[in-house]
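For this depiction, one protein chain was excluded, whereas all remaining protein chains were kept in their positions.
The block that comes next holds subunit A.
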(Lines give C-alpha, C1' and ligand atoms only; values in the text may rest on other atoms or scores of the structure.)
Protein backbone atom coordinates (compact mmCIF):
# COMPACT_ATOMS: atom_id res chain seq x y z
CA UNK A 1 0.00 0.00 0.00
CA UNK A 2 1.48 3.35 -1.03
CA UNK A 3 1.93 5.98 1.64
CA UNK A 4 0.18 9.20 0.84
CA UNK A 5 1.70 11.19 3.63
CA UNK A 6 5.42 10.88 4.38
CA UNK A 7 5.95 9.88 7.98
CA UNK A 8 6.91 13.02 9.82
CA UNK A 9 8.70 12.24 13.00
CA UNK A 10 9.15 15.35 15.08
CA UNK A 11 12.01 13.79 16.96
CA UNK A 12 14.08 16.89 17.29
CA UNK A 13 12.01 18.26 20.13
CA UNK A 14 13.09 15.31 22.20
CA UNK A 15 16.73 16.39 22.06
CA UNK A 16 17.72 18.60 24.93
CA UNK A 17 19.20 21.98 24.17
CA UNK A 18 22.95 22.26 24.26
CA UNK A 19 24.07 23.55 27.61
CA UNK A 20 27.40 24.54 29.01
CA UNK A 21 29.31 21.36 29.68
CA UNK A 22 31.18 20.99 32.92
CA UNK A 23 34.40 19.06 33.50
CA UNK A 24 34.31 15.48 32.29
CA UNK A 25 33.99 12.96 35.10
CA UNK A 26 34.39 9.91 32.89
CA UNK A 27 36.56 9.36 29.86
CA UNK A 28 34.55 10.20 26.79
CA UNK A 29 34.69 8.90 23.28
CA UNK A 30 34.62 12.46 22.18
CA UNK A 31 35.63 15.49 24.18
CA UNK A 32 33.18 18.05 25.55
CA UNK A 33 33.32 20.70 22.94
CA UNK A 34 34.52 24.00 24.22
CA UNK A 35 32.40 27.01 23.53
CA UNK A 36 29.85 25.41 21.25
CA UNK A 37 27.07 26.39 23.59
CA UNK A 38 25.05 28.39 21.14
CA UNK A 39 24.09 26.18 18.25
CA UNK A 40 21.40 28.54 17.01
CA UNK A 41 23.92 30.44 14.94
CA UNK A 42 23.10 34.05 14.38
CA UNK A 43 24.32 34.30 10.86
CA UNK A 44 23.17 35.17 7.40
CA UNK A 45 20.96 32.10 7.16
CA UNK A 46 17.79 31.79 9.14
CA UNK A 47 18.37 28.56 10.95
CA UNK A 48 15.82 28.95 13.70
CA UNK A 49 13.42 26.42 12.25
CA UNK A 50 16.02 23.70 11.92
CA UNK A 51 16.34 20.92 14.45
CA UNK A 52 18.43 21.70 17.50
CA UNK A 53 21.57 19.63 17.74
CA UNK A 54 22.49 17.91 20.94
CA UNK A 55 26.24 17.51 21.33
CA UNK A 56 25.55 14.25 23.18
CA UNK A 57 24.38 12.72 19.94
CA UNK A 58 27.36 13.83 17.90
CA UNK A 59 30.68 12.22 17.33
CA UNK A 60 33.30 14.53 15.99
CA UNK A 61 36.51 13.65 14.29
CA UNK A 62 39.17 16.08 13.38
CA UNK A 63 41.44 14.83 10.66
CA UNK A 64 44.76 16.21 11.82
CA UNK A 65 46.69 13.00 11.89
CA UNK A 66 48.25 11.35 14.89
CA UNK A 67 50.89 13.33 16.66
CA UNK A 68 51.01 15.33 19.84
CA UNK A 69 48.91 18.25 18.64
CA UNK A 70 49.06 21.77 20.02
CA UNK A 71 52.36 23.61 19.65
CA UNK A 72 54.17 20.39 18.77
CA UNK A 73 52.28 19.99 15.52
CA UNK A 74 51.79 22.23 12.52
CA UNK A 75 49.34 20.72 10.10
CA UNK A 76 47.14 22.56 7.65
CA UNK A 77 44.59 19.80 7.15
CA UNK A 78 41.45 20.85 8.98
CA UNK A 79 38.70 18.59 7.76
CA UNK A 80 36.00 18.06 10.35
CA UNK A 81 33.89 14.93 10.26
CA UNK A 82 30.68 15.02 12.22
CA UNK A 83 28.50 11.98 12.78
CA UNK A 84 24.98 12.06 14.15
CA UNK A 85 24.79 8.83 16.10
CA UNK A 86 21.03 8.18 16.14
CA UNK A 87 20.60 8.58 12.38
CA UNK A 88 24.10 7.69 11.22
CA UNK A 89 24.22 10.82 9.09
CA UNK A 90 27.79 11.99 8.45
CA UNK A 91 28.86 15.47 7.47
CA UNK A 92 32.33 16.37 6.28
CA UNK A 93 33.47 19.96 6.17
CA UNK A 94 36.72 21.49 4.98
CA UNK A 95 35.33 24.61 3.40
CA UNK A 96 37.61 27.04 5.20
CA UNK A 97 41.12 27.23 6.62
CA UNK A 98 39.77 27.51 10.16
CA UNK A 99 38.91 24.37 12.10
CA UNK A 100 36.59 26.36 14.31
CA UNK A 101 34.58 27.67 11.36
CA UNK A 102 34.51 24.22 9.76
CA UNK A 103 33.10 22.78 12.97
CA UNK A 104 30.38 25.38 13.07
CA UNK A 105 29.55 24.92 9.42
CA UNK A 106 29.50 21.16 9.81
CA UNK A 107 26.87 21.60 12.49
CA UNK A 108 24.81 23.92 10.29
CA UNK A 109 24.94 21.40 7.47
CA UNK A 110 24.03 18.62 9.89
CA UNK A 111 20.98 20.53 11.03
CA UNK A 112 19.86 20.94 7.43
CA UNK A 113 20.37 17.27 6.73
CA UNK A 114 18.49 16.27 9.85
CA UNK A 115 15.69 18.56 8.83
CA UNK A 116 15.42 16.84 5.47
CA UNK A 117 15.71 13.48 7.13
CA UNK A 118 12.94 14.11 9.63
CA UNK A 119 10.60 16.29 7.65
CA UNK A 120 11.18 15.14 4.09
CA UNK A 121 9.14 17.27 1.73
CA UNK A 122 8.34 19.71 4.48
CA UNK A 123 11.97 20.40 5.40
CA UNK A 124 13.35 23.93 5.21
CA UNK A 125 15.81 23.09 2.48
CA UNK A 126 13.25 21.59 0.15
CA UNK A 127 10.63 24.22 0.94
CA UNK A 128 13.10 26.98 0.10
CA UNK A 129 13.96 25.24 -3.15
CA UNK A 130 10.30 25.07 -4.09
CA UNK A 131 9.86 28.73 -3.24
CA UNK A 132 12.81 29.64 -5.41
CA UNK A 133 11.41 27.68 -8.32
CA UNK A 134 8.00 29.33 -7.85
CA UNK A 135 9.54 32.78 -7.72
CA UNK A 136 11.40 32.14 -10.94
CA UNK A 137 8.26 30.94 -12.67
CA UNK A 138 6.42 34.04 -11.46
CA UNK A 139 9.20 36.28 -12.75
CA UNK A 140 9.14 34.57 -16.09
CA UNK A 141 5.39 34.91 -16.32
CA UNK A 142 5.53 38.62 -15.52
CA UNK A 143 8.34 39.18 -17.99
CA UNK A 144 6.34 37.50 -20.71
CA UNK A 145 3.30 39.55 -19.82
CA UNK A 146 5.29 42.76 -20.09
CA UNK A 147 6.67 41.76 -23.44
CA UNK A 148 3.18 40.99 -24.65
CA UNK A 149 1.87 44.31 -23.44
CA UNK A 150 4.69 46.17 -25.17
CA UNK A 151 4.09 44.27 -28.37
CA UNK A 152 0.40 45.17 -28.37
CA UNK A 153 1.22 48.79 -27.58
CA UNK A 154 3.64 49.00 -30.49
CA UNK A 155 1.09 47.47 -32.79
CA UNK A 156 -1.49 50.00 -31.65
CA UNK A 157 0.97 52.87 -32.25
CA UNK A 158 1.80 51.57 -35.70
CA UNK A 159 -1.89 51.38 -36.56
CA UNK A 160 -2.47 54.99 -35.35
CA UNK A 161 0.38 56.49 -37.33
CA UNK A 162 -0.74 55.09 -40.68
CA UNK A 163 -1.16 57.72 -43.40
CA UNK A 164 -4.76 58.84 -43.91
CA UNK A 165 -5.39 59.26 -40.23
CA UNK A 166 -4.91 62.59 -38.61
CA UNK A 167 -1.70 63.11 -36.64
CA UNK A 168 -1.17 65.61 -33.87
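Note that in this section a contact is a pair of C-beta atoms (placed from the backbone, for glycine too) under 8 Å apart; a residue touches a chain by one contact, two chains touch by 3 or more; residues count from 1.
Rule of thumb we're sticking to: contacts and distances are computed from a predicted model.
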Choices "Large ribosomal subunit protein eL14", "peptide chain release factor N(5)-glutamine methyltransferase", "Elongator complex protein 5" or "Zinc finger protein 511" - which one is the UniProt name of the chain not shown: "peptide chain release factor N(5)-glutamine methyltransferase"
Absent-chain interface as seen on subunit A, which is shown: 20, 22-24, 28, 30-37, 60, 62, 64, 68-78, 94-101, 103
